[in-house]
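Missing here: one protein chain of the complex. Every other protein chain is in place.
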Amino acid sequence: MKQSINPARPSCLKVQILGISYARSGNFFHLYLEPTPWESRPGQFVMLRPQGWDNDPIWPRPFSICEKNDDSLRIFIQIVGRGTGLISRLQPGSTLHIWGPLGNGFQFSPDMPLLILAGGMGIAPFVGLCKSHPNPELIRFIFGHRMDIGCYPFAELPPASSRIHLQQTGQADIFDFQRLLRQEIEDCPAGSRILACGPTPFLKVVQEYARESVKDAWMSLENKMACGVGACLGCVTMTSSGDYVQTCSHGPVFRAEDVVFEE
Amino acid sequence: MKQSINPARPSCLKVQILGISYARSGNFFHLYLEPTPWESRPGQFVMLRPQGWDNDPIWPRPFSICEKNDDSLRIFIQIVGRGTGLISRLQPGSTLHIWGPLGNGFQFSPDMPLLILAGGMGIAPFVGLCKSHPNPELIRFIFGHRMDIGCYPFAELPPASSRIHLQQTGQADIFDFQRLLRQEIEDCPAGSRILACGPTPFLKVVQEYARESVKDAWMSLENKMACGVGACLGCVTMTSSGDYVQTCSHGPVFRAEDVVFEE
Amino acid sequence: MDLKVNLGELSLKNPVMTASGTFGYGLEFTPYGRLEELGAIVVKGLSLKPRKGNPMPRITETPCGMLNAIGLQNIGVEKFIQDKLPLLPWKKTPVVVNLYAQSAAEFADLARILKSEPGVGALEVNISCPNVSQGGLQFGQDPSAAAAVVDRVKSNAGSKPVIVKLSPNVSDIRAVALAAESSGADIISLINTLGGMAVDVGTRKPCLANVFGGLSGPAIKPVALKMVFEVCRAVNLPVIGLGGIVSARDVLEFILVGASAVQVGTASFTRPDKVFSLVGELKELADELEISSWEAFRGSLHI
Partner (left out) sequence: MDLKVNLGELSLKNPVMTASGTFGYGLEFTPYGRLEELGAIVVKGLSLKPRKGNPMPRITETPCGMLNAIGLQNIGVEKFIQDKLPLLPWKKTPVVVNLYAQSAAEFADLARILKSEPGVGALEVNISCPNVSQGGLQFGQDPSAAAAVVDRVKSNAGSKPVIVKLSPNVSDIRAVALAAESSGADIISLINTLGGMAVDVGTRKPCLANVFGGLSGPAIKPVALKMVFEVCRAVNLPVIGLGGIVSARDVLEFILVGASAVQVGTASFTRPDKVFSLVGELKELADELEISSWEAFRGSLHI
């Protein structure tokens, strides 16, 4: 990676894979890439395209920036289909194209209490956020997950934050988790901000409870993306104003009340 | 590879790559595969399809059986395009589908003097033939090549055979080589057989000289192949009877006088 | 689940057929699987007289697909009946003969020759070959010409079911399907290849001697699926879907949009045992998805 670039703008770079490390289950892995010069914000994401993809798959794949430091850019990935499967089989030293940072990311000030709600892979954008937060004691972290907790980088979260995780293996657990979410959202003090990321059913619940108790909640959405830069209009989210807006460029983070979940 | 199969018939197997070794230039390599139970003949070939190819490339790729023993099946490959490039980057331990042995192969009896004429990658089918020949002193081997001789497995040929190689770097060398071929074909004693494999211009020359001096010459043709089993009719060769026949199943080895080179 | 399926009079033990021109005369594949386990074997297009086919090159690879311009090289219907048919397991698996002719009269002759062959399970009328100068698309792109051919074949085919194979190179494929239906076709199959072309910028020559060729393989699956869906909604006949099928999932996609059976073409080039393994994988996937019967699943797409 030798390009001279402006760190304040997104760019498309060619980087090497420094390493891949598997989490407890072979379906989860951390991808470490050459560091990028970007000034990015938690909740922003990148598009990845390995060199060998040629024409199939035709699209790159979007991933949250999990953690970024001087040594590497880290992405936390679950294998769910062909693209993530192909990425998981890449070798260190091989190259890929990466562009970003994309999207808006989460906004908050360092002295704001944060209630972070993450479901499954929704933990990804929060790892770096929490680890680099100047006041981790202001963070309360609620994490719902299906697989063994060892699959996720939950243990990395600062001990100074209050951290709760709840595994869901059946319908009863899901209700428990929903009860917990409702309670946490209700109890969350004025002046604090709720940040959420996870699967759509989870976000719907968060939206509902935040609305009920009139809380300042933000959520990061996942949609299939082709371009990632706002050009194709394939990833749109319906907003309360009645318009479809690009999730990639207007989001992926939205104010909870602005999102209309269709169907 | 656990399939129980009849060694007398072709079959489609899943085998592991045991190793890849590069020849002097990075564009030539030897692929060592788990041994197959086939009874094959020199000049027969296989179709290869690595596991990861999914839909693109859509076709497998045909390669001569270079050498076969109890430990491995060996293929000698030159990187010329996307498919051979992808194969060259496979890792030992990864699997591929292989089917064969395909085609007719060269016919000869062990006590027949052989004049073998090979151009470039046309050396591939002859390596095993020569090394396992009970009477290597009956073989005269003429090899024309463009790249450094170290790129090809020429040195493996039995010292008991008479071996000549000639590198072609310019037009003058090509004429020299053609002169050599004509001389060798003319001089080749009655009762011996000429076996040739190489690029089409080379085979045309061999055909012409063999016709002039009425020699018993056989040549292996290369055509693009989709199925390799005679089904698609995409690889046909025009024969002197005026019919197109499948190179894969009626060949790839033809009596020189039966082949009509079009255009 | 029982994979058996009936296309009118034509009964198949499973919905997986081979596609004409990609499976030779069937015998080429005996080393790689048991022909009698297939739903049906559709052989290379046959004409009254043997055909030499087009000059070389005839095939070229394209992204997720290929172009071919074989030009219907074949041994002729008589030689097929004599030399190939007796070796095929037609008592256990229907053998479908794909027909090519340059006029409605020739199509009628072919039907007459084949109608009394016990080994022939059905006739498939190819009015959709893009790679011949006469008799291919001129029928497939024109509903009334198609109707005339189908009518002639039907009235000479005796009790043999007649499948009409449609071309995708049209503005509205339903018009041709309806014409075929109204002139007596028993079954519709689609799609044949899409017209296409490839060139080599180095030599500045077309990649095929015929210049144009037919595009097949996974690349065309979305086009095929749409047309099969449309035709299934337009006609009351059983439909055979094809175009780009390489997996059991693909097979189910075509049945989901309404097809009764499918044909596997270019996939047989990816691996000669592919079509055989699809039958087993289909059974597994159908069970995994809890499909109880073809009747319940076929055309059950929620719109």
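Observations on the model:
Every chain is named by a letter (A, B and C) in the order it is written, and numbering of its residues begins at 1.
Please note the rule applied: a contact is a pair of C-beta atoms (placed from the backbone, for glycine too) under 8 Å apart; a residue touches a chain by one contact, two chains touch by 3 or more.
From a predicted model like this one, the values you see are computed outputs, not experimental measurements.
Taking every chain of the complex into account, the chain not shown here touches A, B, C.
The missing chain, though absent from the display, is touched by one residue of C:3, C:48 or C:198; that residue is C:198. One of A:45, A:99, A:177 or A:254 touches the chain omitted from the figure, and that residue is A:99. Annotation: of C:64, C:149 or C:242, C:64 touches the absent chain (contact as defined above).
Mapped onto chain C, contacts with the missing chain fall at residues 62-65, 67, 141, 169-172, 194-199, 201-206, 211-213, 215, 217-223, 225-226, 229, 244, 249, 252-253, 256-257, 285, 289, 300-303. Within chain B, the residues in touch with the undisplayed chain are 55-56. By the touch rule set out above, chain A reaches the unshown chain at residues 9-12, 49, 53, 55-60, 97, 99, 223-224, 226-236, 238, 242-244, 249, 262.
Here is the rule we go by: only the chains that are shown with their structure count from here on.
When chain centres are taken as C-alpha averages, the shortest distance to the whole-protein C-alpha average belongs to C. Looking at which two chains touch through the most C-beta pairs, you get B-C.
Distance between chain A and chain C, defined via averaged C-alpha coordinates, is recorded as 47 Å. If you average the CA atoms of chain B and of chain C, the two centres end up 35 Å from each other. In chain A, the residues that touch at least two other chains are 55-56.
Under the contact definition stated at the top, the residues of chain C that touch 2 or more other chains are 63-64.
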